[in-house]
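Heads up, one of the protein chains got dropped from this complex, but the rest are sitting where they should.
The chains carry the letters A and B, assigned in the order they are written, with residues numbered from 1 in each.
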Amino acid sequence: MDFASWFSLRLSLQVASMATAFVLLFGVGLAYLFAMKDFRGKEVVDMLFTLPLVLPPTVTGYYLIVLFGRKGLIGRPLFEATGWSFMFTWQAAVLASFVVALPLMIKTVRAAIESVDKNLIRASYTLGHSRFTTAIQVIFPLAGKGIVAGTVLSFARAMGEFGATLMLAGNIPGKTDTMPLAIYSIAGSGEWSKANAMVILLTVISGLLLYIANRFGRRLI
Amino acid sequence: MLAFIFCLLLAAVAVEDAFAGTEIMISAALSLKAPFEDIGRIYEKKYPGSKAVFNFGPSGTLQKQIEGGAPVDVFASASPKELDDLASSKLIVSATRVDFAGNSIVLIAASKAAVRPAAFSDLAKKNINRIAIGNPASVPAGKYAEEALKNMGLWENLKVKLVYGEHVRQVMDYVARGEVDAGMVFLTDAIPRSGEVEVIAEAPASVYKPIVYTMAAITGTKNESAARNFIAVVISKEGKEALRKHGFVVNLHR
Partner (left out) sequence: MSLSVKIRKKMDSFVLDVSWQMNNELAVLFGHSGAGKSLTLQMIAGLVEPDEGKIRLGDVVFFESKAGTRLKPQDRHLGYVFQDLALFPHMTVYQNILYGGYGISKTEKESMAVEMMRRFRIAELRDRLPGRISGGQKQRVALARALMRKPRVLLLDEPFSALDASIRLGMGRLLKEVQHEFNIPVVLVTHDLHEARALADRMFVYSAGKIIQSGRPDDIIHLPESQELMDLVESSAYRTQEPAAIWADPLRWELNRTP
């Protein structure tokens, strides 16, 4: 396998890890919010966050361009202020993976939090502990299996992300071509044996990482 | 947490490498990958200090990216439609627009096959039982194949022998493995697998709508002169040779 393929593999691992880290950070917090608080418009917000699960990734990618492209709602002020834009950067690949993996984490962790015995939470409050301490010391440890499952799912999804990444980050060899994009390119130009080699490599590496994550996660709980 | 920080560091160090010269971004249809990578090297040799960076994808996606403000200098599409759309939004420099290549529909068979047609007319013979083409509903090469067969007056007789592939790769596989006796694809699809399949014949250009690859510079690019240089290389003698090598048709009059 040549240098370009190793680059793509490394890029995929970096992008997926980074996206998963952000998904953990925001996903667990959002899941807590949805599970514990009631507010107006909650179901609408929940639906918005679930959308990337339902839409074809290319459509999600299109909406990401509308939001974060140079002429986008968030992209334009960003570009005008800093001269920097998301499009065609590896950061865009992280953003795309983050957006499509987030709903997986939110759904999984929310269900786990909702299944924590409410009396345990009430007991913690009566013992004087704040909502924050209760979340850290009681709720999250007991929802741990869900958090691990969500992390594994998110990482897997990020490793395989194609449509939204292609849209927002582009397929630029040596810069933004993650494994799925690289395989697409190579397959597109008919080099099937090379594509097969990359597919096998991606499968083996991903499978290994998922296996390790599952074992490690089980030991945590 | 540690893993998070580690990856942040790795990622920050990893990807970008500062480039001092002129760098142009060319969005090109995926089918142009092989010739354009060759042309990129020709361009960089001709203009030392410059760099050609490519973004390959489906033409529709590339169009959407440009409409979204992507930093693209040149756009090369597999059909004029995307450029027409961009032109109406005034996103391309019309003066630089040029049709630079075409494609042809060819008849292929496995290199080692015992039974092979020698021409399109042979397909009607009894010893040819199965012919693979792309699904006309979803695969561009299939649509063109159907059009060509219809215009050659062979469609009615051959309909029953047709096997549809869901994408070109499938068609090529069927032919290479001998599961079908012959197939129809673009010449550019057949070239990379020229060890396993052989091109028997080319359908006459008159029996199908021409396949036209078009390119233009994008408005607002900071590197318009570099973009024009690249386009010039594509339509130069060396550029045409690179395209022809990979199966594209380059004797266009424009």
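What we mean here is this: a contact is a pair of C-beta atoms (placed from the backbone, for glycine too) under 8 Å apart; a residue touches a chain by one contact, two chains touch by 3 or more.
Model, not experiment: these values are computed from the prediction.
Contacts of the undrawn chain with the visible chains, over the full complex, involve A.
Within the complete assembly, A:Gln137 is the residue of A:Gln137, A:Asn196 or A:Asn214 that touches the hidden chain. For the chain left out of this panel, the touching residue among A:Leu48, A:Leu73, A:Leu120 or A:Val204 is A:Leu120.
Looking at chain A, the residues touching the absent chain are 117, 119-120, 122-130, 137-138, 141-142.
Here is the rule we go by: only the chains that are shown with their structure count from here on.
Our note on geometry: chain A versus chain B, Cα centroid distance of 33 Å, whole angstroms.
Only residues 3-4, 7-8, 10-11, 14-15, 25, 27, 30-31, 33-34, 53-57, 61, 64-65, 68-71, 169, 172, 189, 191-193 of chain B touch chain A when the two sit together in their complex. Within the complex, the chain A residues that touch chain B are 10-11, 14-15, 17-18, 21, 24, 58, 62, 65-66, 69-72, 75, 79, 85, 87-88, 90, 94, 166-167, 170-175, 184-185, 187-192.
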